[in-house]
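The complex appears here without one of its protein chains, the remainder shown in place.
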Amino acid sequence: MDFIIRLFISFLMLSCMYTLVAIGFTMYVGVINLANFSHGDTCVIGAFVLMLLYGFLSYFGITHSGTFIYILTIIIFTIILTGLWGVLIFKAVINPLLNSPRLIVLLATVATGQAIREIIRVTYPEGSNPQVFPKIFPDGGIFIKNFLIRWENIIIFFLTIIILIIINLFINKTKIGLSMRCVSQNYEVSQMMGINVNKTIMMVFIIGSALAGLAGIMNGAYYRITKFDIGSNLGIKGFSAAVIGGLGNTYGAIIGGLIISFVEIFISGLIKGGSQFQDLFSFIVVLIFLIIKPSGILGEKTYEKV
Amino acid sequence: MKKYKEIFLNDILILFFLIIFFIILYIVLTSNNYILIFSILFIAALLVYFVLKNKKYKRFFLNLFKNYQKTVYIFGLILLIIFPLFLRNNAYIIHLLIIVSIQIILALGLNIQVGSTGIPNLGFVGFFGIGAYASALLAERLGVSFWICLIFGGIIASILGLILALPTAKLKSYYLALITIAFSYIMYNLFLNLKFFDGPDGVRGIPPPFLFKWSFYNNLNLFGLKYPMQINFYYLILFFLIIFIIISFLLYNSRIGLIWNAIREDEIASKSVGINVVYYKILAFCIGAFYAGIAGSLYAHYIGYISAQNFTFTISLAILSMVILGGLDNISGVILAAFLLTILPEKFRILSNYRVIAFSIIIIIMLIFRPTGLIPQKNRIYSFIKSIITKEEVNDE
Partner (left out) sequence: MNNILLSVNKLTMQFGGLKAVDDVSFTLYPNKILAIIGPNGAGKTTIFNMISGVYIPTNGTIKYKNIIINGYPPHIIAKMGIKRTFQMSRLFNNLSVLDNVILGMVPQQKTTLIDAIIRRKSIKKELNINIEKAINLLDYFNIEKDKFYSKASDLSQGDKRRLEICRALASDPEIILLDEPSAGMDPEETKELMIDIKKIISLKEDIGIILIEHDMSVVKNIADYVIVLSYGKLIAEGTFNEVSSSKIVQEAYLGKRKYS
């Protein structure tokens, strides 16, 4: 019984991880019709920036590492910095390619992702090796019927849900969100209606990158470990989750996350020696979904404008 | 008589320049003296720059190449054949040229999918791998002759391409990108974990090609001189390289190449003019995969040992960077890019840590500023109506 609960919690946590990444992908595809293959690696930026800040501050002897305020401040800073990275990516890579064929922009994001991976590997001390991630979550948790639900489980779970709701509200209720929806419907008309399309797209990148930063932090904090190249795997799984759930639909991100993590936890938890194969099986599931129902479970925007 | 004299002089001129090119190549490849390499390349670059700047010289060389294309190819081929004869003591350089050739074949194959047709295939390495494994296992486990294994590798890769393409050709570009990545990860995983593929250690002792009873691993005795066994593979792979280059050009200059380009430009418009987009995408997948399969087989039987580590995602990206650097569907550009991106990292070993960063940044810069690639490429020119356009060339002056 214990084992099953533990398994279930792992499953839930993994779902949250993938969902956090998937939300970003859904935004990029939904608003700009772009598959941003550097999104996963932007998550890793978040993780490494946080580690850098931690290292930086402790170098200067500022280590109130237990305090909630301290941790929160660093996290917020990291997210802001990662959001700024979004600005950089937009100005350097995306903006020049706004009028290029889709294929070219896609390839550019792939190259960007690879550049991020390598820059981290080369510039961070011992970059090729796995890095220990600082402790963010407090020990202990809440006891429910003799079973301990750790703080990290609770925080990550609710954080994911809150972010989903916030993003949804943002897109549906704010002015910027409105301009995003307009741009996603019709690029040209949006411009004619006075929407600053460039600014809107840049906002998407800022929010997407900030989200990625948060996802990377949560990932690192939960597993207490991170490495320069987990971004590609995370990105692919996150994108797959978004696709399975239905691109363009934020709630699809959860469904996709649940499905992929279910496959992985199931395979690695219940089959001997399964952890080697878990990637294989989740990719096979993705492949099957893409073949049978590419528009995803909740469906994406249909009917291409001809 | 005067005409023959002119042709003869031009032939000598071409031969002269080609020989100079190969001498420079020889020096750059074999020397370890960076100063020497840099100065030679610098002088060569300066000369090329000045020639291009001077309209008269530029016109002269362009015409020379255009009118004497056959001569350039024949002399070039002869020089390619005798080039390794001077590398008797440089087995490593011959090895390098072999690897370059294999990369060029891979890049040409990917070019058909990405460059010509616009399919974002990020998992090309999967075809390379299956070709290598299919060929290697057939040879090592069943003792089948190399020549059959080679074709087998190519065909298996094509079949895999067909299986992958059939259900997915209709999907939008980012779905395809994801599928191809998933595909290559699955292949990598299979190579790594399945007993069938001798994972994780890999397949060892892959038998070399045999020509009648003579093994390609034997050193070659030519004109009384002993040549390292690499030279056998050099000629073998050069042979296939030339074939694939010719096929690429033939396809480009045919209705198929044009249709592929149309699909890349606008799928909906393509359908509206009667192009069966799904069929041609599948065709591009299969043909490109065939290139990779043959390259995989050649690689496996040359190195003699393959494992999952040879077929990672990073390699897909490396081949992709060659196609982008060369320019989408720019065959000469892709060949040059593959050559540079293989040789330069070897030559500048010190910077090898930064190699991938450099590749990525080069790709981004190329995509933004020069998506047509290193070598400028004009649209297809039809000699049929060249006369109508000569007016334009005159205005060029």
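Some observations on this one:
To keep things simple, chains are lettered A and B as they appear, and every chain counts its residues starting from 1.
Rule of thumb we're sticking to: contacts are C-beta pairs under 8 Å (C-beta built on N, C-alpha and C of every residue); 3 or more make two chains touch, one makes a residue touch a chain.
Everything numeric in this text was worked out from a predicted model, so none of it was measured.
Considering the full assembly, B:Ile259 is the residue among B:Ile259, B:Ala289 or B:Ala308 that touches the omitted chain.
Screening B:His95, B:Lys271 or B:Arg355 against the full complex identifies B:Lys271 as the residue touching the chain left out. One chain of the complex is left out; on subunit B, the residues touching it are 247, 250-251, 253-259, 261-262, 265-266, 268-277, 283, 378-382, 384-385, 388-389, 391-392.
Definition applied: only the chains that are shown with their structure count from here on.
Taking the mean of the C-alpha atoms as each chain's centre, subunit A and subunit B sit 36 Å apart.
Residues of subunit B that touch subunit A in their complex: 114, 118, 120, 122, 167-168, 171-175, 177-179, 181-183, 185-186, 189-190, 193, 264, 268, 313, 317, 320-321, 324, 353-354, 356-357, 359-361, 363-364, 367-368, 371. Against subunit B, the residues of subunit A that register as touching in their complex are 29, 34-35, 37, 92-93, 96-97, 100-104, 106-108, 110-112, 114-115, 117-119, 122, 232, 236, 239-240, 243, 276-277, 279-280, 283-284, 286-287, 290-291, 294, 304, 306.
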